[in-house]
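After the structure tokens below, expect a handful of questions from me.
Below is a slice of the complex: some chains, not all, each in place.
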Amino acid sequence: MIPLIELRGASYRYPDGSHGLRDCHLALRPGSRNALLGANGAGKTTLMQHLNGLLQPETGVLRWKGETVVHNRAGLRALRQQVGLVFQNPDRQLFSAHVEEDVSFGPLNLGLPETEVRNRVAQALRAVGLQDHARAPVHHLSFGQKKRVCLAGVLAMRPQLLVLDEPMAGLDLPMQQDLQRLLDALVAEGVTVLVSTHDPDFAADWADEIHVMAQGRCQLSQPVAALLTQPSAWQAVGQTPPQVMALHAELVRQGLLAAVPVPRSIERLLAVLRARTLPASQESVIHDA
Amino acid sequence: MHIMEGFLPFKHALAWTVASAPFLAWGLASAGRRLRAHPDHRMLLGVSAAFAFLLSALKLPSVTGSCSHPTGVGLGALLFGPAAMVPVGFVVLLFQALLLAHGGLTTLGANVFSMAIVGPFVAYGVFRLACLLGLGRSPAVFLAACLGDLATYVTTSLQLALAFPDPVGGVLLSFEKFAGIFALTQLPLAITEGLLTVLVVNAMAQF
Amino acid sequence: MTLERLAYASPWRRIAPSAKALFCACAMAAAWLTATPLGACALALLLAAITVAVARTPWRDYLRVLRAPLGFLALSCLTMLVTITPGDHGPAGWRLAPELLPPVMMTVTRAAALCTALLLLVLTTPLGDLLGLLRRLRVPALLLDLMALAYRMQAVLGEAWSDGTTAQRARLGYVGRRQALRSMAALISCMAVQVWARASALQAAADARNDTGELRFLTPQFDRSPRHHLMAALAGVMLVATVLAGGPA
């Protein structure tokens, strides 16, 4: 199957000489949920900026649906229309006075007719649940709302791939859950999503595939299901495995839970545990979890 | 457009420094008076100076190869008044010399005179005049920024002409030559500058 | 900002700014006093050589920094070398005036000498260290506060600016000239509005640390070996003396 987007052997150095990427490979399956893990400075943001053509690899290529992306005006225009990039800090990417105006920035730059722009803006604001704030001044919004405006601004361009840099940072738990639901709804519509994070628990809970970066390299790309049974694979790339793995392993050792499947989060593990005391339905619940 | 380090003869460099000094002292005194009433204006002035420096180092999209231009100064004069712009402009020009090698220390006085004194005062004066004449906000801002920019460049040309008069045509011909050469870059720059400032001021009014 | 990066990386950063400033001031005085283009040219080359060979500024970067002043020089000299041929009724036409070459050469070489002297200072001394020197030279406190704040905040705002334009480019904000102007104006106005908020946040942070109304910082301690000052003074005086004695020519 042809990946939706693929970065092959990409290297990039910043103007000050520091390495951003070193021979980095990454491929995303169409319609998949992807988490990009890595410490600060591992190159996550640099990688993401390559996917959108904001940075051009010195060596290596970027392929969109199998076709090599040409980094000229037309090529970048087409790429950026398909790949929506949401940055971490909302205050650094919102620059209009009103919500609606900011969301319309991308579609207007695409040169769409006004009615189409209005439609898209309204739809994007509905998608993020801000339809009642269309005329609100951006600086009166809360941090979480600003993050959603940023997302709407990218959704209004109707990208096929959505790349989000640390979307959960600074959000409290209920807001994180809202965002997670929103991302799931987008995936259900066929959008491919890549999310960077430094929270392995979130990655294991949400993603289909996990990609781990360190020192500018993509060190690991694996389906979550495979990673959940291999703590050593996480440690080999300098990551702490999700807490649920050690907990599950211990409960298996004590004979409380079945060895497979490994639940993806503490919450799900708890659900399995709770189901356990109902002897009649125990088996089926464990398999559903 | 700044005069580079060492380009002016000693007497001229000194004379422009002496000419700028009282304005700087006046600007500082005026800022100091404001600080006594509002101590937090110290930070405001500092952040504004940083912002003006940032804008002065921008490259405008329409003009290729232009190294620097006084956007911040025109906008600043409208926001803070010309008096505050003298120390702010001084800091901007000093930083340009020390961080970007644009302009210089010996020519700092001359550059301050054209860019931190003449430019803001003309911009501010034009704006007030345009308002008195009942022009709308946008035309007034456009004229202020555009003419402020042009006044700066005319002053610089004059400074160069005074320093290097033409052996045949004297200061006047020399001025024509310098003004003519730099007009190539400065005229489109001034117009872009004016447009940009109008867009900025209109966008700011929405916040 | 190339200059900034080079200055922080310079092996001469550890030398007291006052010593470097002393030498560069002498070099500038020598440049003013030089009477011949040849002398000024020799001085410029000497200063450039010191910057590249002794203070070990990478020569490629040095040339890159020189580009802007050289552009100005080229354009201005061309302007000065052109004049009119007087006719019977006003000017008859433009012509190149080779007889003007000597004074123009003097201007150019002197500018080059002064410029290389300034570059020697700023390529080995970051602005942050120069501010410490200005503090010791008793520059008015308000101006110093302004400079200290502006220096720190230009880095913060510069980062915000580059993040902002990157985000705009990701949403096709610079695909054409009209879009570019619009994007730029939006970002400038947004950041201009934030100036007040940033200033009041800084004020709150200063108050939290017992702000007294003047931004006082510890002046950096350099290895103030009198040796560096002595060497700087000697070298500087030698430059001036050489020039006064008639130059190396």
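Each chain gets a letter, A, B and C, in the order it is written, and its residues are counted from 1.
In this section, contacts are C-beta pairs under 8 Å (C-beta built on N, C-alpha and C of every residue); 3 or more make two chains touch, one makes a residue touch a chain.
Source: prediction; values computed, not measured.
S.K.: Each distinct protein chain appears once in the view. How many of each does the complete structure file actually contain?
M.R.: Here the full set of protein chains amounts to A x2, B x1, C x1.
Following the convention adopted for this analysis, only the chains that are shown with their structure count from here on.
S.K.: Looking at which chains touch which, would you call it a line, ring, star, complete or other?
M.R.: complete
S.K.: Taking the mean of the C-alpha atoms as each chain's centre, how many Å separate chain B from chain C?
M.R.: Centres of chain B and chain C (C-alpha means) sit 18 Å apart.
S.K.: Among the residues of chain C, which ones contact at least 2 other chains?
M.R.: 186, 189-191, 193
S.K.: Chain A: which residues touch two or more other chains?
M.R.: In chain A, 96, 139 touch at least two other chains.
S.K.: Looking at the complex, which residues from chain C come into contact with chain B?
M.R.: My answer: residues 1, 3-4, 28, 31-32, 65-66, 68-69, 71-73, 75-76, 78-80, 82-84, 86, 91, 97, 99-100, 107, 110-115, 118-119, 122, 127, 130, 140, 142-143, 145-154, 156-158, 161, 174, 177, 180-182, 184-186, 188-193, 195-196, 198-200, 202-203, 206, 213, 215.
S.K.: What residues of chain A sit close enough to touch chain B in their complex?
M.R.: That would be residues 96-98, 137, 139 of chain A.
S.K.: With touch defined as at the start, can you tell me which chain A residues reach chain C in the complex?
M.R.: 16, 49, 52, 54, 73, 77, 80-81, 84-85, 87, 89, 91-96, 105-106, 109-110, 139, 153-154, 157
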